[in-house]
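Report on the structure given below.
One chain of protein is taken out of this complex; the other chains stay put.
Here is subunit A:
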Amino acid sequence: MPLDTSTYALAHLRLDGRRWNELRRLHAQISTQAAADGSSYLEQGNTKVLCTVSGPQEQKGGRGGARDQGNEAKVDVEMNIAAFSGMDRKRRARSDKRVQEMQVTIASAFQSTLFTHLFPHSTITVTLHILSQDGSLLAACLNAATLALIDAGIPMSDYISSVTVASAPSSDQSLDEMDPLLDLNGLEEQELPFMTVGTCGRGPGGGEEKVMVLVMETKVQMARLEAMLSVGIDGCKQVRGILDGVVRSHGKRVLESKVS
């Protein structure tokens, strides 16, 4: 594949002009939809995700044995990739294996972060609408879901913040030298081995720092993995800071509107 490594090696600038450790513009909003219990809209570069949360509520549909769900809430994730989201129009069936895998990944990550034991016999449904995709889809979905769950007021131990990180061959092509790249766009994702890291907590003083999600579908040399992971965890911290800013500014707005 024609990776544009030539330009990267010359100036150490990526296709979109970023340095190796720069994130794309991350813009998010909370409470975008009045009809949902919690909602958020997140743009990570050109990847745009809209997330709504409904619940915790009793499971609807009255399926047999639906009442007996054990002592904690179940997290259900529905992902809907709009047909117009990619470059070419493509309708994805709901049973698409890739989509299902991402749904399970997100659900299991939040299942252990949310205080689900507070809501026995109930379901929390997270619906993700992908409006536009340009790389880092899983990461953007995790970030958007975090914001929407916060908006829904569901108690959780900490933000799950997520980012992708890739390993790019360095300028002199020697094997032991490589550059991890942070927050990939769609083109880079096609050409480089990458992984999605999602962490929870921010280390000393802010709770235990844990890697909650780690997904890698491409091959990479074992030696490169450690550097990638550490850059990824660092990127997650940056993302967490941004998400925190969004939540705080929204909270401030809500308070101000209540006071006046």
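Note that in this section a residue touches a chain if its C-beta (ideal position, glycine included) is under 8 Å from a C-beta of that chain, and two chains touch if they have at least 3 such contacts; residues count from 1.
Keep this in mind: contacts and distances are computed from a predicted model.
Undergrad: Name the absent chain by its UniProt protein name; which of "UBC core domain-containing protein", "Ribosomal RNA-processing protein 42", "DEKNAAC102282" or "Vacuolar protein-sorting-associated protein 36" is it?
TA: Missing chain, per its UniProt entry: "Ribosomal RNA-processing protein 42".
Undergrad: Please pick, from A:Ala107, A:Leu131, A:Met156 or A:Val220, the residue that touches the omitted chain in the full complex.
TA: Touching the chain that is not displayed is residue A:Leu131.
Undergrad: Any idea which of A:Arg25, A:Arg89, A:Lys219 or A:Lys258 touches the chain not displayed?
TA: A:Arg89
Undergrad: So which bits of subunit A touch the chain we can't see?
TA: Touch set of subunit A with respect to the missing chain: 33-36, 46, 48, 50, 52, 78, 80, 82-89, 91, 127, 129, 131-134.
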